[in-house]
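Some notes on the structure that comes next.
With one protein chain held back, the other chains of the complex are shown just where they sit.
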Amino acid sequence: MKRSIQVVICRICSGAANVLDTDKLLRVASEAPYVGSAIAVDYACNTKTIAQIVEEAKDKEIDRLLVVPCSKNEVSPALFQSYKRKAKINEFLMEAVDLVSEVVLPHRDEPSKAQAKAEAKLLAAIARMAMLEPLQKGSEEMRTKNVVIIGAGVAGVEAAKRAAEAGLHTILIEKSDKEVKAPGVVMPRSRLISAKGHAGNYELTIEAGEKMEALECGAVIVASGGDWSEAKGPLVRACPEAKPLYKLAQELSSGNIPKGGVVIVDTPDPKADTTPAQDFAWEEALQCAIEIKKRESGTDVCLMFQEMRALGLAELSYKEAAELGVRFVRYDKKRPPKIDSKDKNRIVVIDSAQEQAIAIAFECLYYASIAPNPDNMAIAEALRIPMNDSGGVRRGSMQKGPIATPRPGIFVCGSAQFPRSEEMSRLEGRAAGALAAQFVSTGTVEFGGSVAEVTPEKCSACLTCVRTCPYEAPFIGVAGKAEIRLQLCQGCGMCVGICPSKAIELHNYTDDQLSAEVASYIGGDF
Amino acid sequence: MIVAERKPLGEIAEMVAPYQKVTVIGCRSCVAICLAGGEKEVKMLVSAMKLKNRREGRKQDFDGFVLERQCEKEWVKEVEDKILSSDVVLSMSCSLGAQTIADMYPEKIVVPGLNTAMFGVPEEQGVWSEKCLGCGDCIIHTTGGICPIARCAKSMLNGPCGGSSNGHCEVNLDIECAWYAIHERLKLQGRLDLIEMVRPPKEWTTSHSGGRRVIVREDAKLTPHQKRDKEAVI
Amino acid sequence: MAERNPKVVGFCCEEHGIECANLAVRSGKQYDVSVRLVRVPCTGRVDGIHILKALEDGADAVFVLGCLEKNCYYDTGSIEGRKRVDYVKSMLSQVGIEPERVEMFNASSSMAWKFSEIVSKMTDVAKRLGPIEPRGDGQ
Partner (left out) sequence: MNNKVLVIGGGPAGLTAAQALVSNGEEVVLVEREDTLGGMARELACKGISECRNCGVCYVIDLAAEILRTPGVEVLLRSEVASVDKTNDGFKVKIRSSPRYVTGSCIGCDKCTEACPVEGKAIFAPTGSGHPRAYWIDRDRCLHFKKAKCEKCAEVCPTNAINYDDRAKNVTRNVSRVILATGMDPIDAGEIPRLGYGTIPNVVSSVDAERALNEKGRLVRPSDGVPPKKIAIIQCVGSRNEKAGVQYCSKFCCKYGTKIGQLMIDENPDTDLDFYFMDLRTLYEPQDEFKKWADSIKRKVEKKKFPRVRLIRSMPSQAFPGDDGKVWLRSSGETDSEVTETPYDLVVLSVGMRPRTLPEGLARSLGLTTDGCGFARCEDSELRSKVAVLGAVCEPMDIEETVTRAIAVGSVTVRKEGAT
């Protein structure tokens, strides 16, 4: 393969603080192997200079570029673009060496050593550049403008509205047959069975009623919500009449107020031994309590909890409730409340605030816990996304934002992640809708470039890569050897690092390229 | 598959210490899959050995490469010259591979880089467990698909023994009692009668006790007339 | 013997690793010139071979710097990276080379202080242990 590198050194930037001798750098570069042209310019960012650089590249038949600007992010783009356009050079054969932040700034007080290091760094970059190969990016049209939203709860509906506002076609998958007011299609009594494909073109299989349906979509939003109905735990066993809090909310909204005392306990399973990470719907509970007291000040209302998490402005409701005479009882997980064995309408507990046992009579008992949705497991399994310790869907790196799962094109909002207040669910729903819209409205998905590739002859089909990749890009193909699904590969190289047969390489980060760079960098003595 | 484990590097170094030119040969088969002797491990071993020598001021040349299957003469032949030109062959394969080379080149010193541990299955990434001893007379159809020979510490044919305590083995409480598992499995299949069945003492001659085993498939075997190279069957 | 310059190699992930380094230097922090940073897309890409090879090529110490676990841009990359490093450490101790020559670190892009701490730790190691060569009077 013919290799001819053009090295462009920006005097102003790399010469900053007079730490480096750019002319010497230039000399070093021009004597290095494979360097076809080495020039130093003032302001590599200036358009005239760029034009001149590109000209030089053309008549010297340059096929790769190494530029030494101030910082990878600031100068290079303009240069790279015109280089790509005018000099017709593959975008993967252009790189910037950030001498400023790697040499000038950290070593400005010992210029001679810095110079030596800069030269070594430059040579290392040249050694690497010489070994790089031109790569192509592929792109694919998104076949639909669909966004599938799993769960027609508060979050789901908001997400649908938001995505619809952006002109996308939304499909809501709801397991119950409750009435849903949302744009787009709503599929009642349906659930996600399996998912194929990749971000931009997912193919879902949905079980709608009795029949199976295939659905294509660009993005998926998981809004499976928390679980109010599924009540396990000693309290419910002892008092089967206990109802989830939302029942009370419904009662109140339809105007009837429970007769007799009301006890709202945070969870029917205070020890949390049957269900993981239940959380107390404090906001809703306080609202209900206040509602009752306002309408029927005579009614005894008692909130029983381990922690009163009246966050933010909910603190005001907490205060209001207290003023209205709502009784608050804090108990310790180790001494959970019990239903009186003799009287089914009495709940006994040790009030941690008073350190004394108390018994409270009640007519109706409500529990305000939101348990993780048991369907999450199946959903995560189908979409191949991870779960968190609390039985919810786990989001990815915070760098990708608070509502993105590790899998591109799949978002999670509301209590599907961890119990959320109604308002927060609504907001996360909108946010998820917005992100999904952003993603799908681009209309195309790019892939390829610096991604992994398998050398079949070396592959032992040991499945290690298949098991390790967080994106499930590798699979064992028809030839019985591992292959990489380009559209799924994010180019992290985890499979490359772990392959026991060294059968996988990450383009432009191959073992040889890395070793060459490292060896030459270590070679320099300073 | 065959599961092996790399020997401690110190031990390996001792074995190859007397020799100048060391050829490390890995295998892309079982031992690669159980992450013990693939190309990655070979490269890392070579590199580590070089470092050790540098630290100890010893000169020794290491050269490493990997075969598709080290237990097959044809593959080994491909690297004959490398083997012959070396002072010692460090086999990063199961002992089958090592012995194949040793038998093919009797004058060559071959040292094992791995300890061949067992016939095992990968339970999950990085975890392998033994499930067969190669007794040569399989009976798992009578034990709900669970081999008591391999999975019972005492290889009992009519278990469990008195040491089985709620599902665990007395030899080591961390291992499950194979016979407890068998019982559960048979119960599941509604074949508990098989537990009652008394299994007569086993014909161990099919196992190692009958001496080294050779299996011959006449229909697959090449006749002397067919054979291209006239080497002796080892 | 002539005073030899120590050599430290740092594999930094393109996401938080390098960002952390850049924030550090852009906050006026300086570090020992012997540190050579090498970019990798993710610490999951780092292979034990690279680390050992670096030591072979003359590095006295090698560190790997990736995203905080559970916040890795590639989800589980930095966890993989740590496993590789630990394996290499075990190999080194088997061949009588100080495992502390190789370390894994996690940092986030807003942790300027951590980068300086990491490099000073590793350069200290490099200076203390010196090059990998026969120990004086055969000890």
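Observations on the model:
Per-chain numbering from 1; labels A, B and C assigned in written order.
Definition applied: a residue touches a chain if its C-beta (ideal position, glycine included) is under 8 Å from a C-beta of that chain, and two chains touch if they have at least 3 such contacts.
This is a predicted model, so every value here is computed, not measured.
All shown chains touched by the missing chain in the whole complex, by label: A, C. In the complete complex, the residue from A:423, A:446, A:512 or A:525 that touches the missing chain is A:423. When the full complex is taken into account, the listed residue touching the unshown chain is A:333, out of A:27, A:88 or A:333.
On the side of chain C, the interface with the absent chain consists of residues 16, 19, 23, 25-28, 67-71, 82, 105-114, 117, using the contact rule stated above.
Across the interface with the omitted chain, chain A contributes residues 16-19, 70, 73-74, 100, 104-105, 108, 162, 165, 266, 272, 276-280, 306-316, 319, 333, 352-355, 390, 398-399, 401-403, 417-418, 420, 423-424, 427-431, 434-435, 437-438.
In the analysis below, only the chains that are shown with their structure count from here on.
The minimum number of touch steps separating chain A from chain C is 1.
For the criterion of most C-beta pairs in contact, the winning chain pair is A-C. Set against the Cα centre of chain A, the chain with the most distant centre is B. Rounded to a whole number, the gap between the C-alpha centres of chain A and chain C is 28 angstrom. Per-chain Cα centroids separate chain B from chain C by 36 Å. Touching of two or more other chains is recorded for residues 40, 43 of chain B. Residue positions of chain C touching 2 or more other chains: 47, 49, 53.
Interface residues of chain B facing chain C in the complex, by the touch rule stated above, are 8-10, 13, 40, 43-44, 47-52, 54-57. The residues of chain C lying in touch with chain A in their complex are 5, 7, 9, 15-16, 21-22, 24-26, 28-31, 33-34, 36-38, 40-42, 44-47, 49-50, 53-54, 57-59, 67, 71-77, 80-81, 84.
By the touch criterion stated above, chain A contacts chain C in their complex at residues 71, 98, 101-102, 105-110, 113-114, 117, 120-121, 124, 386, 396-400, 406, 450, 468, 470, 490-494, 496-498, 506, 509, 511, 514-515, 517-519, 521-523, 525-526.
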